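Only one protein chain is missing; all other protein chains are in place.
Chains here go by letter, A and B, matching the order in which they are written, and residues are numbered from 1 within each.
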Amino acid sequence: MDVAILNLGYLLKAAIVTLEMAAATVVFSFLLGTALGVFAALGGTAVRSVLTVYVYIVRGVPVLVLIFIAYFGLPRMGLDAPNYVAATIALVIYFAAFVADIVRGSILAVPKTTVEAGMSIGLRKAQILTQIQLPLGMRLALPPLVTTASIAVKSTSYASIVGVWELTYASREVVERTLAAFQIFFAVMLIYFCICYPISLGATYLQRRLKTS
Amino acid sequence: MIEVKGVSKSFGSNQVLKDISFDVKEGEVVVLVGPSGSGKSTLLRCINFLEEFQAGEILVDGAAVGYSGGTSGPSRRRQSEADVANLRTKAGMVFQNYNLFPHKTAIENVMMGPVLVNKDSKADARAHGLELLAKVGLKDRADHFPSQLSGGQQQRVAIARALAMRPKVMLFDEVTSALDPELVDEVLKTLRDLSNEGMTMIIVTHEMQFARDVADRLLFFYQGAIIEDGPPAEVFANPKTERFQTFVKRFQANSHRG
Partner (left out) sequence: MNWLNLAAGWLPEFFDGFLVTLALVAMCLPVAVVLGVLLVLLRVSERAVVWVPTYAVIEFLRNVPTFLLILVVYYGAPLLGSRLDGIYCGAIAIAVQHTAYLAEVFRGGVSAVPRTQWDAGRAIGLKPAGVFFRVVLPQAVLKVVPAIGNQVVVLIKDTSLVAGIGVVDLTLSGKLVMERTASSYEVFVVIAAFYLILTTIASALFRWLEIPAGKRR
């Protein structure tokens, strides 16, 4: 395990890159996805159909293929972006679809009767949205959203395939140099685990706490 | 106070309200009874336009609800969302399943209407809200969440919430049907008190004894039409239709309170 410890500094630096990429992915995909989800929940069939198609495509295509499309496609469109930007864009587009679907479902899951109660005291549609549907909907959405965040963190490792220097890429470098595959990869898996497991515990905790209220 | 004129409503090909007409005077307590599916709840929900109706007119305190321009025909147009919301403040509604906002405390539930719609200050709304909660006997629970309250308590908060908008009429849609038997009485007491204060009330209920005691008038709905209408004592003593007799007998046999 000394190999792992010797290289730990290098690996932890790469872990920070992973976290940065994960944070960017989560923030942008959640913002985009929430906006789309709210529109789809309240808008007409047109917006809802667009979202359905978008989710269907993203659900059925591997993240890696989307990353390749972004990686090779962006230069073609005239945008000369570094590889991690292309990868992040692909990840944001991927996860925004899931976030949008979750948010839409959660807003619609707010019981119609609760909405009617708001209507009966004279609240306007916009007020019902901001005071009732969004707060209650987002509470329902929180557990699956947290799970999605955990998956997003793991997906950053696929960026290594297009050459982005993050934790998985760095671990590969070290293994090829030192040949200590098991020790290094075990250490790296532990790092990923330490990031993702607490997040998934958070989701379970939220699930239980929000059920009682 | 309330005028219902020739209201008809269909869900698709199923007509649930057939040319309903009746008036409610200020201060009157009118009880709507009838088998499930007879249209009584639907009619109640038309009054505050939670349900649309294809024909007819409903006036609350002189103002038309939901549509302007007559009872039918080309000039009949849906009102704007703003107008509908405004009219809803004149009629307070209490639902079978209380429908409190779970993410707000009791007092916050009561304050929501006054603050958001009437633009009252939070202080004023809170003061008024506490008065109303005291009136329904729940002042000490003001800062509790609905999940911390029993069904009967939640229902009383719901009543306070509806009263906070100072409505001209209160609409009650089977407000005790979802309650455990022990909790029904506290809610009925609140209703009784309200009626004694002179509130105009339209109550859809299965509580026949309550109807007999409190109502000024009883309307029996059957398959979308009103087939009995009169003071409860009279209707029970001399029903015009056999259907009502059968209905009452069935109720006394299936009474869950005894």
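Convention: a residue touches a chain if its C-beta (ideal position, glycine included) is under 8 Å from a C-beta of that chain, and two chains touch if they have at least 3 such contacts.
For clarity, every value in this text was computed on a predicted model and none was experimentally measured.
**Q** Give the labels of the shown chains that the missing chain contacts, considering the complete complex.
**A** By the stated touch criterion, the chain not on view contacts A.
**Q** In the whole complex, not just what's shown, which of A:30, A:95 or A:158 touches the removed chain?
**A** Selected residue, touching the omitted chain: A:158.
**Q** Among A:5, A:57, A:109 or A:126, which one is in touch with the chain left out?
**A** A:57
**Q** Go through chain A and note every residue touching the omitted chain.
**A** Within chain A, the residues that touch the unshown chain are 56-57, 59-66, 68-70, 72-73, 76, 150, 154-158, 160-161, 168, 171-172, 175-176, 179, 181-182, 185, 188-189, 192-193, 196-197, 200.
To be clear about the criterion, only the chains that are shown with their structure count from here on.
**Q** Take the average of all CA coordinates in chain A, do the same for chain B, and state the distance between these two points in whole angstrom.
**A** Centres of chain A and chain B (C-alpha means) sit 46 Å apart.
**Q** Help me check something: in the complex, which residues belonging to chain A touch chain B?
**A** 111, 113-114, 116-125, 127, 131-132, 135-136, 139, 212-213
**Q** In the complex formed with chain A, which residues of chain B make contact?
**A** Residues 48, 50, 81-82, 85-86, 88-89, 91-93, 95, 97, 99-103, 112-113, 116-117, 145, 147, 158, 161-162, 164-165 of chain B touch chain A in their complex.
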